[in-house]
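What follows is a set of notes on a single structure, which appears directly below.
Heads up, this is only part of the complex; the chains shown haven't been moved.
In order of appearance the chains are A and B, and numbering begins at 1 in each one.
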Amino acid sequence: MRNAPPPTLASAAAPSAATVRDAVGDVLNGIRLVDHHAHSVFADDLDDAGFETALSESGAPLRRGATAFDSQLGFAIRRICAPVLGLEPFAAPEVYLRRRRELGTPEATRRLLDASGVDEVLVDGGYAPESLLGEAQLFAFGLRIRPIVRLEAVAEASAAAASDASGFMAELDRRLDETRATAAGYKTVAAYRTGLALPPARPTDREVTAAAARWLARLAESGAPPRLTDQVLIRHLIWWAIDAGAVLQVHAGFGDSDLRLAGADPLLLQPLIARSAGSDATIALLHCYPFERAAGFLCHTYPHVVMDVGLAVSHLGAAATGVVARSLELAPFSAVLFSTDAWGLPERYAVGARLWREAMTDVLAGFVQAGRCSLDDAARVAKMIGRENAARIYG
Amino acid sequence: MRNAPPPTLASAAAPSAATVRDAVGDVLNGIRLVDHHAHSVFADDLDDAGFETALSESGAPLRRGATAFDSQLGFAIRRICAPVLGLEPFAAPEVYLRRRRELGTPEATRRLLDASGVDEVLVDGGYAPESLLGEAQLFAFGLRIRPIVRLEAVAEASAAAASDASGFMAELDRRLDETRATAAGYKTVAAYRTGLALPPARPTDREVTAAAARWLARLAESGAPPRLTDQVLIRHLIWWAIDAGAVLQVHAGFGDSDLRLAGADPLLLQPLIARSAGSDATIALLHCYPFERAAGFLCHTYPHVVMDVGLAVSHLGAAATGVVARSLELAPFSAVLFSTDAWGLPERYAVGARLWREAMTDVLAGFVQAGRCSLDDAARVAKMIGRENAARIYG
């Protein structure tokens, strides 16, 4: 004979839902965030069309008869950033843009970065740096900065500086070695260049040299600036970082229009992740939307894998709670990180941080209100993800 | 030094949750919907087994020891349609079927179409039209009708009327040209016939003619009625519609049992979508379950792509809120459309429209209640998706 199942937790003495929410919200709002993956912000003023274009990852001309402000990110900026610039929440787009011009880019940037509550940023400087503030200027806004080195950019600079394959290899080795002193970690954009369905094996020296020779020959012929899309060389860079015991950030999931999303599913990387198990490296799966559950599986299965859901949080706006919730399913709480993946608009820092605090509050307060998590554990998880995991992983 | 993050929105002066929900619900209930993709309804009476079979997309015999009424759609019909026929909500299946027979098919159909609040329907007449009411009869029920032309059906009719490849090509050109005067848009069922992993290039005339010759030879040999599964010819049809600057509806995701769902992932179409960027065409991804997030990514990335989640809404019933919520993540709000994808049962109009109104109310009222969207914006988004986006896109 079986007994009845145990009673559910008594809810009589439990604090009210509003009290729980306030308590969890206070914890989240108090975290000085470490943003483990973002970029710098625009150096120059934007015109209105430029601002609107920067609201999406598309890069394409705007939709006919529509405005990019009619999107989750557009709504989130009007809600969250308008008050930071001294307006009512949900100010109309034209009002927002006018106020931003009145304040000027430096003052708007200062206010928006300040409002984010982000304390430290690991900055990937490898994408379109010419339009962005340099690290020193970003630092002047009060952010602590640590560099993430984009591996493909190092290879491309090495190719531009070399005349043949052996020269390239020597230059690449030298430049990679140089980064060791300062890099907090490395990043690969293999998802954009080859997709993540990479053969797992470390390529041999012979394969790498042959690939380099092919690439340099093509470059010499075309005269175009180097853009690395060779799978062997990208795997060589990835294995260099793994063998160095570094944190290797891997873009996965949603990104800009250069990406074929089907090739950015982190499950495609499972063979390579399995092959690198037992190394001293950490694989950080970046952003991952809409493959967060797959990324969580990889974090569950391999203790050297971590993840974030950064980019999606900003673009999902009022719907961000779900993507944050999905990052708290299968991944151990020690394997989840905070990022904004902000690029260009300083609004992306303010929005990315605020939306994450709100979404984490929604999710964790929901767990506590349902009696499924203690308030202490919820607070502990929030601090791990907002700051402490990054401190542990990036040292 | 960083400041504390900004306070969350004050909730003191906010209207109550119930008031917000009522206000959003009133907006949704007041929209005279444009259903941008549906089919006609059964012309004849159904027996009970026929009704039950029509509750699923399976087409297969019923599950042993079970009833198809024990499904989300079955529950939704008992809840939503029973009162329309003068019964209590949640009437038992046998009671519902008896009442429907008492009223007769025309009266039941009239009530159910009326109850939907759908004003205008873009009708794909290309699937099993012999069992359905003609357009004039559907119009007599008070629906404004505009035709969507199913491209594969045009090709199949052309093949039936032609004796060789050049005759087929001439016939196809002529028939396609004829549709231009009246078609609101076109539709491809490539997902059913070849899957969506189509090579992106516009096929050459030579390739098309060769494919036509092969198909006609096979048809002559088999004597079976034409059913187009040739990838080259299907791509030819798709590019015809793109070059015409038309709206091209593409079935994606969940459909009937003829479908291999893995081949209906809209991400498989990304190369072709990318290739058609900059054309005057619009690609409308239909239904998309469970790939709504992928469809939203395509809408975000390409300004000539739009989407709906129609078919799933009806089949998900009480769980429809989630699929509607996912359509409001990455897609700009100007890129989302309403549809029922009703076919056969007029219940599908009543249920598809009611569930969509409820789900949109759930999602948008939730955003407003959380202080994450203004009531005005919520109302505006509801009207865009329920009617205005279709008016803009289909002209």
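Observations on the structure shown:
The rule is short, and it goes like this: contacts are C-beta pairs under 8 Å (C-beta built on N, C-alpha and C of every residue); 3 or more make two chains touch, one makes a residue touch a chain.
None of the values given here were measured: they were computed from a predicted structure.
Number of identical chains making up the complete complex in this structure, 2 of which are shown: 3.
Throughout what follows, only the chains that are shown with their structure count from here on.
Work out the mean CA point of chain A and of chain B, and you get 35 Å between them.
By the touch rule above, chain B contacts chain A in their complex via residues 1-9, 265, 267-268, 270-271, 274, 277, 293-294, 297, 300-303, 325, 328-330, 332-335, 367, 370-374, 376-377, 381, 384, 392.
Here chain A touches chain B in the complex through residues 25, 29-30, 32, 56-58, 60-68, 70-72, 75-76, 79-80, 83-84, 89-90, 114-119, 142-143, 254, 256-257, 260-262, 289-290, 312, 315-319, 322, 353-354, 357-358, 362, going by the rule given at the top.
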